[in-house]
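Yeah, one chain of the complex is gone here, protein chain that is, but the others are all in their spots.
Moving on to chain A:
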Amino acid sequence: MACQGLQKGETLESLKRESETLKKKLEEERNKLNDVELHQVAEKVEVLSALSIKTRRVLKGHGNKVLCMDWCKDKRRMVSSSQDGKVIVWDAFTLNKEHGVPLPCTWVLACAYAPLRSLCLIMNGYLGLDNKCSVIPLSLDKNENLAAKKKSVAMHTNYVSGCSFTNSDMQLLTSSGDGTCALWDVESGQLLQSFHGHTADVLSLDLAPSETGNTFVSGGCDMKANVWDMRSGQNIQSFESHESDINCVKYYPSGDAFASASDDATCRFYDLRADREVAVYQKDSIIFGASTCDFSLSGRLLFAGYNDYTINVWDVLKGTRATILFGHENRVSRVRVSPDGTALGSASWDSTLRVSWSFSTGSNYIFRFIKLLFWVNSRLVLEFTVAF
C-alpha cells in the first residue's frame, strides 16, 4: 500500500479512525488465545525463599554521573562510562582500575564490551557536536594512548542512545534519538541496514539470544516496543501497552519473551509467541520510573533500577516483588547481571558502581551464625578488658 500522501477520499480523520479500529481488532485477536494468566500458571511453582542480596563492592573513581556499564566476558571485568568524560575499565573483583580513556565529549551515553577482542565501544552523543558511535581496541600496553585509536563507526542525526555488538566484533547495532535503529559494519563504518517505525526517540535495544540470531527488540519514547528482523529491516512485532517512555528492553534468556522498563514506574513482560503482554510488575509504593532492567541467569528474577535510587527485584513468574536493594545515592542508570550469573553490577548518577550478590544458600546461614558468635564473643572480651 503506497503511502505517499493521502489517497483520494481519505482524510487524516478517516486514517486515524481506520488505525484505531484495526488496533482494537488486533487486541481482540490477541485476547482470543489468552486462556490463562502467568501468575495463575505460576501458582504451582515454589515460592522463592527469602532472597538475601547485599551490595559488597563499591567502585569509586568517576567524578560525575555514571551513565552506563557493561560486563566483560571474563565475568569479573566491567567497563563504565560517565558524564565526566571518562570511560574506565575495572577489574571489579580486585577493585583495580585497568584502563582509563578520556574523551572530548562529555555525554558518553553507553558502552559495551565486544565478544572477542575486548573492543570497548563508546557512545558519543548529543550537544550538537557528536552523534557518533566509536570503537576502541583495548590492548596490553596500559600506557598506550587509547583515545587516539578511537574509530568512528556509526553516525545518526540525533543522539545515539544505545548500542550492542552482534555475535561478533564486526557488526554494531545502534539506537538513536532520531527514531531509528541502524546496523553498521565496524571495519568500513558502512551502514548495512536501517530500521524505521518508531515515531519518537528510540532509547534502548537488545539482541535476541535465539538460534537463528536474526532479531532484536527496541523500545522508545513512543511507548512502543518493536521486534525487528535484522536481515530485511522489517518490523515483525509491535507492543504498545506502556503509559510512558520505555527506557530499557531486555530479552528473557530463552529468547521467547522480553521485559521492558518504563517511566510509568512499571516493568512489563511480553511473550513473543503469544504476541501479547503477559505480566506487569508494579506496586503502588513504586512511584518513580524504571530506567533499566536485566534478568538473572535462569530468568526467574528481574532486576530493575529505578529513578528513586533503588533496585527492585521481581519474581518474573509470580509477578511479586522478591526484594528491594538500597544503597545508591542517586538514580540507578544501569543494572547488569554478570555473564555467569554470579553477581549484579549497577551504575548510578551518584558516580559509583556497585556489585551485589546473593548470600542465600543454606550453609551461608550457618557461616553467618558462627561469624556472629565470634563477633559477640570478641565484643564481650573487649568489654571485660576495658572494664579491668
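Here is the rule we use: contacts are C-beta pairs under 8 Å (C-beta built on N, C-alpha and C of every residue); 3 or more make two chains touch, one makes a residue touch a chain; residues count from 1.
We adopt the following convention: contacts and distances are computed from a predicted model.
**Student:** Which protein name, taken from UniProt, belongs to the chain you can't see among "Regulator of G protein signaling 11", "tRNA methyltransferase activator subunit 11-2", "Translation initiation factor eIF2B subunit epsilon" or "NADH-ubiquinone oxidoreductase chain 6"?
**Tutor:** Hidden chain, UniProt protein name: "Regulator of G protein signaling 11".
**Student:** Which of these touches the unseen chain: A:111, A:301, A:332 or A:347?
**Tutor:** A:301
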